[in-house]
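The full complex has more chains than appear here; those shown keep their coordinates.
As written, the chains take the letters A and B, and residue 1 is the first residue of each chain.
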Amino acid sequence: MLSRLAYTFRETGASLRRNITLTVAAILTSAVSLFLVGGTFLVQRGFDNLLSKWAGGVQMIVYVSPTATPDQVTNIKSALESSPTVVDVGKLEYLNFEQSLAEAKRLLAADPTTFRLLNEANLPTEFKVVPKAGQLNVLVQLANGFAEVPKVQKVVLARDQVEQISKLRDFVQTVTVGLSVLLLVGALILIWTTIRTAMFARRREIEVMKLVGATNWFIRIPFMLEGLIQGLIGALMSCGFLLFFNRLWTNGVVKLKGDNGFIALVVSNSFLNLVMLLVVLFGMAAGAIASGVAASRFLDV
Amino acid sequence: MIRLENVTKIYNSEVTALRDATFDVAKGEFVFLVGPSGSGKSTLLRMMNRQESPEKGAVWVAGRNINEMPDSKVPHLRRNIGNIFQDYKLLLNKTVHENVAFALEVIGRPKHVIRQQVPAVLDLVGLTGKEDRFPHQLSGGEQQRVSIARAFVNRPLILLADEPTGNLDPATGEGIMRLLDRINKTGTTVVMATHDQRIVNMMRKRVIQMDRGIIVRDQARGVYE
């Protein structure tokens, strides 16, 4: 058993070195493909972030001063609920300090310095307001009234900043999800054809092994390990690209800073890490499985 | 040990390479296959390790009908048959040592056994000092000898040799023949296709002669003619 393992590793190593053309081709292809896939996930997440504040038809946000007492918050809530024909009371949502902080953390992923300055004394909590169907215009007229309620810090209307973006929301989401799937399929096709071609170049080798009495798995396993390693290296390279471009993107977005909300386009490091982990796992699995299947095509001797 | 019953082989439903071949090879026998180029010698040998399947008839090896054997048993069959291919079929990405060692790795021999047996076998065929060369760095005859070494390194029950001396000078060829004879004497059944008149006449073993796919002579202690 140990000798089998040793054999497999030696075999794989030698093969990677001696078929350097094929190795490099497989690695480059998977690097490019996986980068595309990972990149799409990041872009999609950025848009999601940007839009999530206005998800579910939220059209108005009422920011409550951090100094408000629970009673005062209840007052504001009552004020909002006092126009049940305009405000969809069922969908009225209050984010307390913890929830507001969580939201800020996500939106300020690119700006940890600012985030660290937030605390219970300066972070406003917020009500998210959804109008009843067709009542948006009336809501806009009521907005100023709500601003007068004690301890309301600011009232922000979707229309002011992100109405258009909010309108784009479903559309962009469909497009980015579609694109991810497309690129995933594309990446699989690319990895598959590269490995298939490499196997084609080595079909006589496989044939000879069979004729000498090797079992299918004996032949397949080193090939699969080889594919796994190529997928792994390709995935690591693509992670390098992802880190690099995420840095560029983040810097670009941070420079845009100001009153706009585009800072939310930046994804958090933990999400980036998750994507990279998935890319690595996917790369290894795709490489191993594709190699195994491609080898099988020539095992029939 | 090997038994062919009315074996007919037709390639691409048009080339009849073997027609109704029937014969027995007993355990420990040494058989020469002779006949003009294209008469079906290699095809006959390829029948015996299931590299090809017959259109009609049956092939029995060690008491089993190998054409009714499930695919999963074929590697096991092939491990018991040493094969010297007419075109050598070396692994081009492996060194001489690795090519020969492969036949042992396939049957799961531990590393220390491999490290000891491979050099011994390479010495027998006169390739000491060339262990680390790749096939393309060898002369034709040297490649042929690697193929020979690989075929019997794991002491197979049967040795199928297709033209094993075709690219060897008479002296080296005779050495190889003496080696095959010695292997045969230890109980290995040997079937060898050859064009080498001198060797056949010298050895005086059983000769099966083919012509256009038909066995036209099967003679104990025969000559090339």
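Following the convention adopted for this analysis, a residue touches a chain if its C-beta (ideal position, glycine included) is under 8 Å from a C-beta of that chain, and two chains touch if they have at least 3 such contacts.
This structure is a prediction, so every number in the text was calculated from the model and none was measured.
Engineer: How would the full complex read if you wrote each label with its copy number?
Structural biologist: Copies of each chain kind in the whole file: A x2, B x2.
Note that only the chains that are shown with their structure count from here on.
Engineer: Hey, how far is the Cα centre of chain A from the one of chain B, in Å?
Structural biologist: Chain centroid spacing, chain A to chain B, equals 59 Å.
Engineer: Can you list the chain B residues touching chain A in their complex?
Structural biologist: That would be residues 49, 51, 72, 75-79, 81, 83, 85, 89-94, 98, 102-103, 105-111, 150 of chain B.
Engineer: Under the stated contact criterion, what part of chain A meets chain B in this complex?
Structural biologist: 3-4, 6-7, 14-15, 18-19, 202, 204-205, 207-216, 218, 301
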